[in-house]
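The complex appears here minus one protein chain, its other protein chains still in place.
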Amino acid sequence: MKQLYYYCKLLECGKISRRDFMGRALALGATTALASSMAAQAVKAATPKKGGKLRLGIGHGSTTDTLDPATYENLYIQCVGGAIHNKLTEVSNTGGLVPELAESWEPTPDAKVWAFKLRKGVEFHNGKTLDAEDVVASINHHRGEESKSAAKPIVDPIEDVKADGKDTVVFTMKSGNADFPFIVSDYHLAIMPSKDGKVDALSGVGASGYTLDKFEPGVRTALKRFPNYWKTNRAHFDEGEFLAIVDVTARTNALTTGEIDAMDRVDIKTAHLLARNRNVKIVETSGTAHYTFAMRTDTAPFDNNDVRLALKYALDRKALLQSVLRGHGVVGNDHPIGRSNRYHADELPQRVYDIDKAKFHLKKAGHSSLKVDLSAADAAFAGAVDAAVLYKEHAAKAGIEINVVREPNDGYWSNVWLKKPWCAVYWGGRPTEDWMFSTAYADGAPWNDTFWKHDRFNKLLIQARAELDETKRREMYVEMQRIVSDEGGVVVPMFNNYVMGLSSKVQHDEMGSNWSLDGFRALERWWFA
Amino acid sequence: MAKIAKMVAQRLALGLLTLFVVSLIIFLGVELLPGDLAEAILGQSATPETVAAFRRELKLDLPPHERYIAWLADILRGDLGRSLANQREISELIGVRFANTLFLAAVAAIISVPLAVTLGVLAALYRNSFYDRAVNVVTLSSISFPEFFVAYILILFLAVQGGIFPSISNVSPGLDFWDRVYRVILPALTLTLVVVAHMMRMTRASIINLLASPYIEMANLKGLSRTRIIVHHALPNALAPIINVIVINLAYLVVGVVIVEVVFVYPGLGQLFVDSVIRRDIPVVQASCLVFAATYILLNLTADVLSILSNPRLLHPK
Partner (left out) sequence: MNSVMKLLRSAPPSAVFGMAVIAFYIFVAVFAPLLTPYGESEIVGAEFLAWGDEGFVLGTDNLGRDMMTRLIYGARNTIGIAFVTTCLAFLIGGVFGLMATTVGGWLDQLLGRIVDILMAIPTLIFALLILTILGTSIPVLVVVIAVLDSTRVFRLARAVSMNIVVLDFVEAARLRGEGIWWIIGREVLPNSMPPLVAEFGLRFCFVFLFISALSFLGLGLQPPTADWGSMVRDNATLITYGDITPLLPAAAIALLTIGVNFVVDWFLHKTSGLRDEH
């Protein structure tokens, strides 16, 4: 599949002909229909118009924002990063993995050593040509004792990274990981030019289609098209301007008055009213972002799986989705794998609101009634407190009394999350099952917010990680989703959509759902009609 | 006059002391807040090791008093330092922002102060008339709405429907003067609506308060016109409280406009301040607070000097 996307990419870039593409795609086992529809899409995408200035209004941004990818703190600066930096690989708009600065990659059979072959002749904004040393330095920026990088946990499994000649980088992992090429697509792992083995992370120099013209943290960022960009069918706008507009009403007004061309985080309460405006279109993508209520399984009463099941059955997910997200999302099934993930377990029965089952499990756990505290703040996710209040109402019918503790927004992630026995949590999600599970469900992971230990699950996790056979992998991941859903410490009520507002003159292909704003690549992928 | 000069000198010295105490209070306040910059920036992604490394890099692992003294020593040398979060020169960060804040405050003041005093004097002159009541109701209603709401209503009519002004005031350094004025009109109008009622009512009340004084009755008996009495006799004597209220409102226009900045996406100092508090970027918090405090102290001193000048009894105490 990976190869197929790669060929598709080549077709998009005009490097191979359509006939060539069809031949290779069929050889890879794709059906004729699939191959030709992919070709059609690639060709459709190949006709965007050049020019114009895209003005984005983004609902985050702080004056403390920094250009260092290690400490990108919010969606605003992540979008800036998406515009000025390329990574080794890219999660494409259709969700597959495509080569970016790496042209191809090859694992050893145990998936422990990965060799990435770099694209030749790629130029950084400062004129330097990309070589293997730049990649090594960029990755090392996040590693080591003195790393303050938010990406440190994801590069921790790398035992060693070194250059093999000018165009090859070899990663040696501590243990096999079949998904490693996905990891290096992470937005933190931007490839920057190096000097003496170090990168100047604050310079904002990357290898992408746009150079940083002006950066006023928390206010605006001006970007200019980089004339020597290696991708020929991307970066259509001449210029970009990202404005930090935190207030949602201000953002909406700016879009309706034409001060900006697109905005993220549409106010879902009034999205249907905004949609009536003929100059505006509402675009939604459903990805891996989800809300959870994480129970500490090492703390009573949550150490009893029947109590956890009782609480899972005592929540009306549909009602919650309707009230908190106004339907802009999909219900969750008490595991963190979204429908856009490769191995999402469609076969698992959907957990529903069932008072009798809740009461049954409560009784089995030896409780006739239960009183628990649920900590929430809107810092966890917008509407978390409302969600907790609704949960309280639902659970009351099953004889469970939930006491909603409203925590301060400020310092929520340091004082409440991973500390309080039960709290509301937001997860941006991860593009792969392994990444998600190892981050928040594996025994001993720093962000295992349920403090959950399950031997079978942990064994499967390691097996699946190094398994290169698709069918076997799928079976393992389905079983893991079942285990988390039935025995895990987490209630996953819903997956939230990214809801964006675009001026009608903005055109785009199928929109990436891994992050908001076309996977942070709006500037690179969109164009004006 | 020498007395006033002495007072000004004294007050300026006290002002420096105030600044010192303010910086101390703010430092302690931010220290007492849960979490620090490392935790705030890394947020959900924080792990104990990365937080520790971050702290070491920013010297946040030093004890608070050492950091405060180091900061104070830098300030006394005239060095505001660099932002902990993004290593930018604080003097640069604040310079642009503060100029923006002053510009908005100036535009708002130029509209609101003459308007408020005129309306107030007229209200006192025609007290209890229809005009008096109408002005009262309108100004009172305008301050009863939260600022952001006034702003939304103005945006709705003048930007979204009217299309006269831009809905966001994103000024950038290269903009010429009149473009800048055009872009800040809406926030300035919002602020005007917010502050006019207070100043106008105080003007009216202070004048009416004086109308029972013997010298006003005297003037009345002399047969002077009402306008003359109010403008020439009552207003000068009512100046002290009026000046006071004007200064409080001017200070507000400089210091308290965070919300208007947020709604209009105006890059002023208030937003910088709030962002830095939330992310615990102490040097930036300290520096912006000093700027705010100094502004306030100077405005206040001006008010007191003017009050004394306006009252001969205070100018020449027995």
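Going in written order, the chains are labelled A and B, and every chain counts its residues from 1.
What we mean here is this: a contact is a pair of C-beta atoms (placed from the backbone, for glycine too) under 8 Å apart; a residue touches a chain by one contact, two chains touch by 3 or more.
As the structure is a prediction and not an experimental result, all values here were calculated from the model.
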{"item": "Options A:Glu100, A:Asp179, A:Glu216 or A:Asp267, residue touching the unrepresented chain", "value": "A:Asp267"}
{"item": "Residue touching the undisplayed chain, where the options are A:Ser92, A:Thr221 or A:Thr252", "value": "A:Thr252"}
{"item": "Of B:Leu32, B:Leu76 or B:Leu221, the residue in touch with the unshown chain", "value": "B:Leu32"}
{"item": "Omitted-chain contact residue, chosen from B:Ala197, B:Leu250, B:Val265 or B:Ala287", "value": "B:Ala197"}
{"item": "Absent chain, residues of subunit A that touch it", "value": "248-249, 252-253, 256, 267, 269-270, 273-274, 322-323, 326, 378, 385-386, 389-390, 393, 406, 408-411"}
{"item": "Interface with the unshown chain - residue positions in subunit B", "value": "14, 17-19, 21-22, 25-26, 29-30, 32-34, 127-128, 133, 136-137, 140-141, 143-149, 152-153, 155-156, 160, 197-198, 201-202, 205-206, 208-209, 211-212, 240-241, 244-245, 248, 251, 255-256, 258-259, 262, 270, 273-274, 277, 289, 292-293, 296-297, 300, 307, 311, 313-314, 317-318"}
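We adopt the following convention: only the chains that are shown with their structure count from here on.
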{"item": "Footprint of subunit A on subunit B - complex, ascending", "value": "33-35, 38-51, 53-54, 56-57, 83, 85-88, 93, 148, 152, 155-156, 159-160, 163, 166-168, 170, 172, 262-265, 267, 271-272, 275-276, 278-279, 281, 284"}
{"item": "Interfacial residue positions of subunit A with respect to subunit B in the complex", "value": "62-68, 71, 73, 145-153, 202, 214, 216-220, 243-247, 249-250, 253-254, 256-257, 259, 408, 410-411, 413-415, 417, 426, 446-447"}
